[in-house]
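Structure provided below as structure tokens; questions to follow.
Only one protein chain is missing from this complex, and each of the others stays in its spot.
Right after this comes chain A.
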Amino acid sequence: MILNPDDTKPIYVQIAEWIETEILNGHFQSDEKVYSQYQLAEMFTINPATAAKGLNLLADEQILYKKRGLGMFVATNAKEAIVHKRRSGTLKQLIQELVLEAERLSIKESELLEMIKAARKKEGSQ
């Protein structure tokens, strides 16, 4: 992944989301050690304090846990926690934006549902 400096999300959030995706993709298993703040700083040419902030964000959400002096490890239910968080957070927000845009274009609810169904069908056939 290359960090997107034009993204309006802070870098530490981008780092946290990238680690989450790595966990979702199965690159890190439960109780496996993730990158240290210094490794992340080296990989992305970012300040180690920024990298640490990203890691701490995930520790606060109990997706990672700290072992003193050893680093950050993937929590047992990390995958479920990430899926749950993205469903209730990211997806919900996207849907809100979708509904708002549909209202602006005066698209009826049934029409919107049809569009979603069509998109899902297309995705499934690929």
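Definition applied: contacts are C-beta pairs under 8 Å (C-beta built on N, C-alpha and C of every residue); 3 or more make two chains touch, one makes a residue touch a chain; residues count from 1.
One rule holds for everything that comes next: contacts and distances are computed from a predicted model.
Asks: Considering only the chain that is not displayed, what protein name does its UniProt record carry among "Energy-coupling factor transport system substrate-specific component", "Succinate dehydrogenase", "ABC transporter" or "8-amino-7-oxononanoate synthase"?
Replies: "ABC transporter"
Asks: Using the definition of touch stated at the top, determine which of A:L3, A:L24 or A:A102 touches the missing chain.
Replies: Touching the chain that is not displayed is residue A:L3.
Asks: Per the definition of touch given earlier, which of A:N25, A:T45 or A:S106 contacts the omitted chain?
Replies: A:T45
Asks: Which positions on chain A touch the chain that was left off?
Replies: Looking at chain A, the ones touching the missing chain are residues 3, 5-6, 8-12, 38, 41-42, 44-50, 53.
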